[in-house]
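Left out: one protein chain. Kept in place: all the others.
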């Protein structure tokens, strides 16, 4: 069952070095790690930290492993093929945590007042038929990728708050959802602003509300790693979070707080995101996609607890999973508690 | 109803199969056609039955088929050609259904022909349960059911062992004696030819032509296994064919 690959061997050596009392600070170890990423602006913290050498400063030799979706990335962390990644809290993530495979160690993307966040959308057909606000989606079809995805959570919490009933239509992929929205096969959806805005601009869909109105401090994505790393590789994990946080700070300064050069930041992000488009076409999408990445990877525990409760109330995950099983709070600032 | 073959010639591409065959088949007679392999015996039979068209010459029906004849030219095949998914009576009823004969009318015909071929006890059996000889008797019963003017028999006993063959020859003779029928009987077995044929037509090697027509006077019901007259006729036939058969055997097959 335990095949000893090169990376695990290194980790083991690191552990034995530490055990033998020769423990040097993590900074000096120059650990080789793999970081999972999606080509989204929400992963910019990692990209900046890598490009500006913050990971190297923290003694980490980072290699990116790119994924098409969040779900396989979570499984890759569980299987030990990837060391750290950023993803939304999903039913799959909670189940993997329950099986003792992974831990959430920090926060990334958040909804924050004053910053354009995720949007509720209505298809053009539904909009013409009178769906002008999220409340009007009563009895309509709401698109999700899968049951237990963040889309499902957002839709369900909105429906709960508005006191309406919707049916959730699983379509697996964002691309499929966009197609179904355009052709009016589904009525509503929620998505990050840099996808919502161009779609609404083309007239195919209409923005009918903000997710932050229903979920004000929604902790959309989190930093997570394997339970083993969280427990046994403290030095390496702290180094990673340190590098990541510096990346996040640079990103926030340039994109949100406007205290640094935005153009340079867009250039940097464009290396990873929308690489198939020319810079001038990619730039608006990158800028539109700007959302708050938590400073110091702080984690909003109240939001996580709310999400966990929702998953449990829907019967999507085991009812006796505790927040302690999901989150290791010892690494970053815990907010909202 | 008589059949007349008038100057039949045929070739496949540049390959000449038969040349200028003319023959009269008169009612109530069994005409056997023998010849070395590849002389076109079976092809000739398919011309007579209208399953193939000769390149030149024609096959003529002289006179009208008898009253109540459903299928004037009826085949009996070497490999029986029974539908394996139909019972014995079902195989017979197959050829009646298309003529709109159903229900009790069909049952009467089926019972009659099965009785004539001694198959009454096997009406419900499937072909897989029958021996080769029984299967061929079913095929004969099926042919009798349509009351044919001429039976076209293509090596009907070749797939059977020699004892069964003897038994079936006796059966055929019985059938003919009780009610004479017209038949063209193709075979490579000279013993069958002399037992069943009123006339035996000997074809030459490819391209097939008529070499000789041997008349056998002895009535069918007096012919028996080991009959000296028949042995003589058979010897005569063999002498006619021997060299041609050898030459035919040595030919390369390029069909």
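Just so it is clear, A and B label the chains in written order, and each chain counts residues from 1 on its own.
Note that a residue touches a chain if its C-beta (ideal position, glycine included) is under 8 Å from a C-beta of that chain, and two chains touch if they have at least 3 such contacts.
By definition in this document, contacts and distances are computed from a predicted model.
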UniProt protein name of the chain not shown, from "Carbohydrate ABC transporter membrane protein 1, CUT1 family", "Branched-chain alpha-keto acid dehydrogenase subunit E2", "NitT/TauT family transport system permease protein" or "RNHCP domain-containing protein": "NitT/TauT family transport system permease protein"
Neighbouring displayed chains - absent chain, whole complex: A, B
Sole contact to the chain not displayed, among A:33, A:121, A:171 or A:265: A:171
From B:146, B:160, B:184 or B:241, residue that would touch the chain that is not displayed: B:146
Candidate in contact with the missing chain, chosen from B:26, B:71 or B:120: B:71
Residue touching the undisplayed chain, where the options are A:71, A:245 or A:307: A:71
Which of A:58, A:88, A:104 or A:180 contacts the chain that the document leaves out: A:180
Hidden partner interface residues of chain B, rising order: 49, 51, 70-71, 73-75, 77, 79, 81, 83-86, 94-95, 97-98, 126-128, 142, 146, 152
Residues of chain A in contact with the chain not shown: 1, 71, 74-75, 78-79, 90-92, 95-96, 99-101, 145-149, 167-172, 175-176, 179-180, 183, 185-186, 316-317
